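Removed from the display is one protein chain of the complex; every other protein chain stays in position.
After this line comes chain A, so read on.
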Amino acid sequence: MSSGESLRASVREVMSPSVTPPTDNRPDPAADLLLPVPDDDGAPFWDYAARGELRVQSCADCDELRFPPRPCCPHCQSFAARWQKMSGRGRIWSYVLPHPPLLPAYAARPGYNAVVVELAEAPRIRLVGNLVAAADAPLNSVDPARLRIGAPVKAAFHTLPGGVTVPRWLLERP
């Protein structure tokens, strides 16, 4: 996996609706959501995300999936790893609705949620993310009343103003 891959986020699992919602891509200082700061182990996840792929590290010897990524398999101690493509489907495992005090960019999006999604293929692999109305919709684009544990969701990909692509989550039954 080369980290020099194009960051072009051309692959979208869900097309934006015909009426373009307000976007989180605007060049507004208050819009600066935090960017992921990858470590060596995590870098491939973000590189694949930039290509619109949700991949999870797995052991190349015993095939156990592991998250967060790390240098060595905790089951068989192998240092050989590969990145397995996930379907992008999952369920909400838990969620919170953060309220102020918050960093300014997040305070500017009142009612936003943070969710933990358990992946359909591997329920013990869970990802923190945001449930949004469309890949490029604002963080607070889903009515908090729509959130519930167990709701089926699917991954979409959004490129932040800093050029980093992050997975986001859409309700399967909006």
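Note that a residue touches a chain if its C-beta (ideal position, glycine included) is under 8 Å from a C-beta of that chain, and two chains touch if they have at least 3 such contacts; residues count from 1.
Here is the rule we use: contacts and distances are computed from a predicted model.
This figure omits one chain of the complex; the name its UniProt record holds, of "Fe-S cluster assembly protein SufB", "Putative tricarboxylic transport membrane protein", "Sugar ABC transporter permease" or "Lipid-transfer protein", is "Lipid-transfer protein".
Interface with the hidden chain, as seen from chain A, comprises residues 33-39, 41-42, 46, 67-68, 74, 93-99, 101-103, 106, 109, 112, 114, 116, 124-130, 139, 144, 149, 160, 164, 166.
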